[in-house]
Every structure is written in structure tokens, then in C-alpha cells.
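Worksheet for the structure shown next.
Only one protein chain is missing from this complex, and each of the others stays in its spot.
This part shows chain A:
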Amino acid sequence: MIRLVPNHASKIKRRDKVGFTFDGLRLEGRRGESLAAALLQAGHLNLRTAPFGDAPARGAFCHMGICQECAVRIEGRTVEACRTELTDGLVVERVS
């Protein structure tokens, strides 16, 4: 099929995979990518449970550090997954 917009997926070269954990699950991602993107790629979009209201499941929404929907815990601190770079062995917990 003719494509006017080429598929570049195979032309993108990424760094080697590194391991990390989310809520105790062992996952893989690319060093340096945003944690939100790594979790998305690993099939984890549901990142936290909102403390109020009837629609508690939440995941990355704005991807620009504003909405705080992607909040996760790393080393006891609450951080935005969309603004956190993935590192080898990162231990990521849900914000309870």
C-alpha cells in the first residue's frame, strides 16, 4: 500500500534494555526514556488510584508535568513518571 507518511518504527534505534520494577513486577524499558513511556510500553497505563471520587484509576494524562496524574513513588518521594528518566534497577511503587 502507498503511504505518504512513512513508517519510521524500524529506523528508530534505541538504547539497550534495562530492568526496573513497578509495584513489585519486573519490567524492562530503555535507559533514559521517560518512566511514563517505559510503563506504557510495558503495558502499565494504570499508575495510581485517585484518593477522591468515583473514577479512581489514573494514568499519565498531560505528559508535560502539569496534571500530576502520573505520580509514582521512588525512594520514598512522590515524582511525576512523565518527568523521570528510567535508570537501571529503578524501584517504582504506586502512590498507595
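One rule holds in what follows: a residue touches a chain if its C-beta (ideal position, glycine included) is under 8 Å from a C-beta of that chain, and two chains touch if they have at least 3 such contacts; residues count from 1.
Throughout what follows, contacts and distances are computed from a predicted model.
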item: Record-based protein name (UniProt) of the chain missing from this complex, from "histidine kinase", "Response regulator", "NAD(P)H-nitrite reductase, large subunit" or "Transport permease protein"; value: "NAD(P)H-nitrite reductase, large subunit"
item: Touch residues of chain A, complete complex, unshown partner; value: 1-15, 30-34, 36-37, 40-41, 45-47, 50-69, 71, 76-78, 82-83, 85-86, 95-96
